[in-house]
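Of the protein chains in this complex, all but one are displayed in their positions.
Which chain is which? They are A and B, in the order written, and residues in each are numbered from 1.
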Amino acid sequence: MTTENVESILRLDWTIPKKDYSAKIIILPTGEKMVIREISRKEVPQLLDTIRPLLTISKDYYDIVSARVYAELLGWYRYRVRNEYCLVGIVNGELAGIVNNRIFNDKLCISLHTIALKRGARVGAHLFAAKQEHAIENYKVDEIFVTAESPIGFKRWMVEWGLEARPNVQHELGGANAYALTKESYFEKKNKKVFGERPVPKEELQKSMNFKTVIPDVAR
Amino acid sequence: MIREVNIIGCGMTKFGNRSNEGLIDLLKEASINAIKDAGINHQLIQAVYVSSMLSGELTNQTAIASALCDELCLVPAAADRIENGPASGGSAIKNAFLAIASGVYDAILVVGGEKMRNSPGDKITDLLATMTHPTAEYIHGVTMPSLAAMFTRLYMTKYGVERKHLAMVAVKNHENALKNPYAHLQRRVTLEGIFFSREAEVNNPLIAEPLRLYDMCPISDGAASILVCSNKIANKLLDSPVKIAGFGQATDIQAVSQRSDPTELKAVRLSADQAFKMAKMKREDIDVVELHDAFTILEIAESENAGFFKRGTGHIALEEGITALDGKLPINPSGGLKARGHPVGATGVAQVVELAWQLKEEAGERQVQGAQKAYCCNFGGFGNNVVSFVLRRDQ
Partner (left out) sequence: MMQKMIGVICNECKKVYYPKRSCCPNCKDIQLKEVEIGNTCTLITYTELWAVPKGIDKLPLTLGIFEFENGARVLGQIISKKIEIGMKFQPLWSKIRKINGKEIYGFIFESIS
């Protein structure tokens, strides 16, 4: 067995047809506009640069969340993760937040992480809604398994979305207790949770393609 | 015959998330700023009044005025901790006023502070809820936001106040706070972001319907301080010191449901009447106001009950820009509790600090031009104990 053969065994990429996420624009409480769009694999290194300073910040669980997101994005970049997608939120040309999910199969999506770099503007809430929108409406899965590492996360996802506890399921993030967002529940809650204008005006979209990475609020 | 009371020094800390400082550190910082501002030898201070509502419950420190006296080397000055819920600051200043006006003391340091952000939110909500009536309110699950919400609904039904007006208070106060380096929240919010847009549903979520996130002041750490003294001391230092021209204080029925008109803030009106009477001034004389907007509805309601606008027209004055920073009667140039923040024991003192700066023309970018007379009210409980002040500075 040659090295080339082993690589083809180890290599993971998309094993189901990829679906496009149509970028949208969200109005934040500050009046600023956030572009939410999907990133391509080649943008991963820039995201890793932004996340790196958070690896040592224990406040609000930034260390563990960013360490895991770092691994997930790097894994995708190095072809060691299957069916992962990542959306980013860009405000005034700066990276405001990152979310990622993994499509398990045509019925199930695994919700991975949500990191808000710009705080106090509900960036995380809007991005979480967007990544679930992609899974349910574009990939048409039946349900999404969600977990949380921080109390803020638990409040925003489990409590505010009213997720169903799934006591028999261990989430792939450390075997944590899983909660499910079913497609029925998603559509029930959609008009109070999922927003945004499409399409994004050309100029805004262009600005969001070359985003700056800034020092996240919590690291300053 | 009561003596005149002067404010000869003011100081405060930045309000916000002060994770590196304890309560005593914050009280010290504000006190030292006020003493430096006064430029007097701190050994002249004969009494120290410290206002803090929750020092025992949140920081495990009681009798904190005595501790601060030692920390600041003000021993053997007299010292008291004064507690009146969110009106602790107002009460502390009132007591200092009485001590100077009576002729017994000549120089008193007043400092209010609170350290709240390192405690869990639900613990703070519960502690604040203990101000409510134990059997008529607290036991049923009442929290301060829920009382404010029920009050708001009554106000909306009776006077036509709309959610849009509540959002306008938040927008105005956040805008003002951008010009206040001491404010906790220094970010703009827009009517579109928190009210008009569909996204507002997520941006500005319900807390106690109809009140939302941006209708409530944040939980903050911080301290504020003033040095008050008699004419004997003030006249040696300043040509034209800021004077506390009058104060008033009144209580009301504790349970909101038992008040004859639950939309009326009687204690605001009575305390304001007393303050204006003592100051021998009228509402029309006032150039700038600081009100206690723990909830956005309260800025509107207090502006009416304090006598600046007829009942039911406060929201119209807001709409017309009368209470904006560049309006005829600016309210909360500091950003108010909504954006300056609300370290509970500090607020009443911070209101007076802001007004003193306004009257001394030291308010920087948020200066109300030509301000000579000011009013503030510090609202305790849900309006069942209110302290009002009228300040003036002759030029």
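We adopt the following convention: contacts are C-beta pairs under 8 Å (C-beta built on N, C-alpha and C of every residue); 3 or more make two chains touch, one makes a residue touch a chain.
Computed from a predicted structure; not experimentally measured.
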Partner chains on view for the chain not depicted: B
Residue touching the undisplayed chain, where the options are B:A208, B:A317 or B:A350: B:A208
Contact with the hidden chain (one of B:A149, B:A200 or B:V390): B:A149
Absent-chain contact - pick from B:A78, B:L98 or B:I253: B:I253
Missing-chain contacts mapped onto chain B: 122, 125-126, 129, 135-137, 139-143, 145-146, 149-151, 153-154, 157, 205-211, 253, 255-258, 260, 262
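Just so it is clear, only the chains that are shown with their structure count from here on.
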Gap in Å, rounded to a whole number, between the CA centres of chain B and chain A: 42
Of all residues in chain B, those that touch chain A in their complex: 187-190, 192-194, 197-205, 214
Residues of chain A defined as touching chain B within the complex: 26-32, 120-122, 125-126, 129, 160, 192-193, 195-196
